[in-house]
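Missing here is one protein chain; the remaining ones are kept as they sit in the complex.
Moving on, here comes chain A:
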Amino acid sequence: MFRSRKGKVVLLGTLMMALLVTGCGGNSGGSTENNKSSESGKTSSSISFLRPSWNNLRPASKDLWMWQEYEKMSGVQVEWEELSDIGEKKNVILTRKQLPDAFYQVDWSNGELLKYGQQGLFLPLEDLIKEHAPNLQKLLDENEDIRKGLTSADGHIYATPYLDPYPEGNRTIRLYINKKWLDNLGMEVPKTTAELEEALNAFVTQDPNGNGVNDEQGWYMPSGSLGWTFEQMMMGSFGIGNGGRKALGNFIYVDDNDEIQLTIASDGYKEVLKYENRMYESGAINKQAFSGVDYDKWTADAAKDTVGAWNWAAPDYIGESVKNDFVPINVLAGPDGDTASLTDSQVAGASSLVITKDAKDPGAILKWVDYFYSEEGSVFGYLGKEGVTYNMEDSNMVYIDEILNYKDGIGLGAFQYVDNVYGGYFPYIELSPEIRAAAGRQEAPVYTDLTEETLPGVTLPDLPATQEEANESSSIVADLGNYVGQMRVEFVTGTKDIDQEWDNYIAQLKKMGSDKYLQIKQEQYKRYKES
């Protein structure tokens, strides 16, 4: 009796061990089996994509009208895997045993593309494009900037782009100013930085919304936006804005001698900071510019008619109820008359579709995506199909009523049917602002201040970096970004005096390796021009 019980327990113990061990083994066996079955289940007409999830806003990709329709049109079945917060997860995903066939709409830096391309995770596409993607190949042949912007430092192309040929569209970040308030105060729309300062100061002191309470804000956006919106736009006005949005985001601009310089170490930047500091002290820039306001609070405040000015590519961002109060300003002339709009390169996204080593038929994927680089494909991505999601009205393509009358606005309405509504870095070529506006039975805004002259002389893509350069500059850039972010707060809020501390600030930048970084960027620019 006793013996048998003991035997049982020992048996139980070993069984548990065995279970644990086989549990692990069994698991991995199961998963490989799974992979195999899905592999064998995948004929050449089935591909797997990984993409960011928008499922909080609209149906999942597999249920979206556009993708169901395109499956019928192309005969290719796409298995969509959708993930939120993909920016944090994308690198971890690369450790999977079986990668998705392609990353769709996932943003990889050109350093990452090159690194993973050379390590064999991502496929070089230039030959495949030649063979399978005639529309994209045509764009590459005809437009040098597109080819240069896509080609890595090793000469390969690892991704297909999101292209936007129109600076009047989402490529340009503009200043939106409250026209209603300007009218109430009898002021003109500002044309210079000085006039803007005057207008915003009037906003916060003269009760332009007329409610008798001093609740008006001048320039006001969610905390943390200032540095990459308003400040970068002002760089154009203070003579350090040539090179476009991507260049400014990398702390560089192109000077009059066609040389790369650092924005953050320039005298122009010192003036930008002083300008912001003056406006912050007077209240013309919101006191919570650096902490405490998120998007929800901001739009809630905006709905109460308390926002004077803000930056974005389109007015919808501030909310439907007040968006029509604002008029756009593309450029403001600085103290020396400089103007340059905050416009991105036409290669707005350089990694919209990346094909991985585990793709069974890369050619088929390129064939699949190439449609969206044709005019027909663009229309399909934004408007859908005639008679289904849009109708012709006086030679204009206009969304169906279900979209036009959608409860949360036309954009979200269209998003329930088609994917490429928000300029969100899809592998695709953008339609003109006129067509896009007409789709919502509206007229595209006409920008008299966005001309050849006010656009930046060059709009750079992310300059192709070699592996070595990327390694070296990535830690410098991280430190610089951190430090400039901190100092911006101290300079703008006035806890540090700009004139007194400037030399110190420059010395610190140099300590972090700003000279080395500048040298790397200058070399990259030289290579870029010669390529």
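Heads up, the rule we're going with is that a residue touches a chain if its C-beta (ideal position, glycine included) is under 8 Å from a C-beta of that chain, and two chains touch if they have at least 3 such contacts; residues count from 1.
By definition in this document, contacts and distances are computed from a predicted model.
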Quiz item: UniProt names the one chain left off this complex as which of "Spore germination protein", "Na(+)/H(+) antiporter subunit C", "ABC transporter permease subunit" or "SRPBCC family protein"?
Solution: "ABC transporter permease subunit"
Quiz item: Which is it among A:175, A:333 or A:512 that touches the chain not included here?
Solution: A:512
Quiz prompt | Residue in contact with the excluded chain [from A:55, A:68 or A:119] | solution = A:119
Quiz item: Which is it among A:287, A:323 or A:360 that touches the chain not included here?
Solution: A:287
Quiz prompt | Where the missing chain touches chain A, by residue | solution = 6, 9-10, 13, 16-17, 20, 24, 87-88, 91-92, 94-95, 112, 115-116, 119-121, 223-224, 227, 287-288, 290-292, 474-475, 478-479, 482-483, 485-486, 488-489, 493, 511-512
